[in-house]
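Missing here is one protein chain; the remaining ones are kept as they sit in the complex.
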Amino acid sequence: MSFEPRNPDYQARVREIFARATFVNDVGIVLLGCGPGWVEAELELAPRHVQQDGFAHFGVQATLADHAAGAAAGTLAAPDEAVLSVEFNQSMLRPARGKWLFCRAEVLKPGRTLTRVESEVCAVDESGARQLVAKARVALATIHLRGSLYAP
Amino acid sequence: MSFEPRNPDYQARVREIFARATFVNDVGIVLLGCGPGWVEAELELAPRHVQQDGFAHFGVQATLADHAAGAAAGTLAAPDEAVLSVEFNQSMLRPARGKWLFCRAEVLKPGRTLTRVESEVCAVDESGARQLVAKARVALATIHLRGSLYAP
Amino acid sequence: MSFEPRNPDYQARVREIFARATFVNDVGIVLLGCGPGWVEAELELAPRHVQQDGFAHFGVQATLADHAAGAAAGTLAAPDEAVLSVEFNQSMLRPARGKWLFCRAEVLKPGRTLTRVESEVCAVDESGARQLVAKARVALATIHLRGSLYAP
Partner (left out) sequence: MSFEPRNPDYQARVREIFARATFVNDVGIVLLGCGPGWVEAELELAPRHVQQDGFAHFGVQATLADHAAGAAAGTLAAPDEAVLSVEFNQSMLRPARGKWLFCRAEVLKPGRTLTRVESEVCAVDESGARQLVAKARVALATIHLRGSLYAP
């Protein structure tokens, strides 16, 4: 599907959504690229990312899936709008391990009050081969900002 | 509901589920207590936990909700069984901010192959007052271990 | 939790939500009672309600869970507001069979734009004993009506 951004500076907005989210930086997630209605991001897995059995923790995958989804919704927001996750569901298809986690988030349906985004999370090995490990659907509410940091 | 643990050392198992999950320690989540079918955990919020608008990031809430759910399912697992999250859904009821996040996870339905747990996440202010900010339901698969670290 | 209805005639509204929904009547679902923030409804199971293995079809359980949730949200809506399901998730805890299906829906969090409701579906046998078979969480959007049938 092709979307028309309402904010000509949507790429700066996406960079801001990543730069200002301290938790996302703390976890090690980095923005790879974006376009109207989509965002790609990744994470290099480290020993601090695992759950009790040595797999990437659900929370790492969910943080990646959700933040990429929020940024994908952000590509279609107007300059005076912010988006906030209100409903999130994720299926974990395989235990996740590898060198990186990669995520592509795509808007399924933009909306005036609710935008729906789907995120696919892949485990990536040394050779760059990707395997789908999780799929999420996120509903994000549009918040109208007045005099916010986003709307000068 | 009242449940009968199949592992007499289930409390040691729960402590292990927290101690071995590096991501959970990295985020700052601590175990408060547990019993058959339930776990309580909390997190002191810090500047590194926020999303782009200054609220606790969804990923922080989801990590807390999921890990407490996994440990609650773990209280009812046999010594040679592990549990792994396979489906997760969460409703974010209010933007989350405060001094702490508190979570109570309770088993809704244990099962031979799938256990369902519900987690409530509350924001807690300086005075200790709690406000429900998110609710999750998690489906966890039972994995039969052979010669694992859990089953000596 | 206790809620204050904004529509003094909320009970008439709930009866209307059931009376006007032809699919709900076609399936055989009947309203049992309601109060501010909750609704109870039931269905007598018949041979036409099953899936391929003889259990009550998921669709029967989901129709009951969703419609009761919508009516529960309706108890808290203003006279010029309607509610529409936008997100629905349900865990099927046990195969459902029995003489009736009973559902209680309770508002978890009302909201200006989104209301969250939880529905529990029980199978009921001849003796009246109830067993929880499914649990759902539903997000409903508030729609502001102008000159609708609901707002004279």
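Letters A, B and C mark the chains in the order given here, with residues in each chain numbered from 1 onward.
The working rule: a contact is a pair of C-beta atoms (placed from the backbone, for glycine too) under 8 Å apart; a residue touches a chain by one contact, two chains touch by 3 or more.
If you're wondering where the values come from, they're calculated on a predicted model, not measured in any experiment.
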| item | value |
| --- | --- |
| For subunit B, residues in touch with the removed chain | 86-87, 89, 113-114, 139, 141 |
| Residues of subunit C (touch criterion as defined above) contacting the omitted chain | 16-17, 20-24, 26-27, 47-53, 55, 57-60, 62-64, 66-67, 70, 82, 84-92, 95 |
| Positions on subunit A where the hidden chain makes contact | 89, 91, 93-94, 108-109, 116, 132, 135, 137, 139 |
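Just so we're on the same page, only the chains that are shown with their structure count from here on.
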| item | value |
| --- | --- |
| Centroid spacing, where centroids are CA-atom means, of subunit A and subunit C in whole angstrom | 33 |
| Distance between chain centroids, defined by C-alpha means - subunit B, subunit C (Å) | 29 |
| Approximate Å spacing (C-alpha centroids) for the pair subunit A, subunit B | 23 |
| Multi-partner residues of subunit B (each touching 2 or more other chains) | 89, 91 |
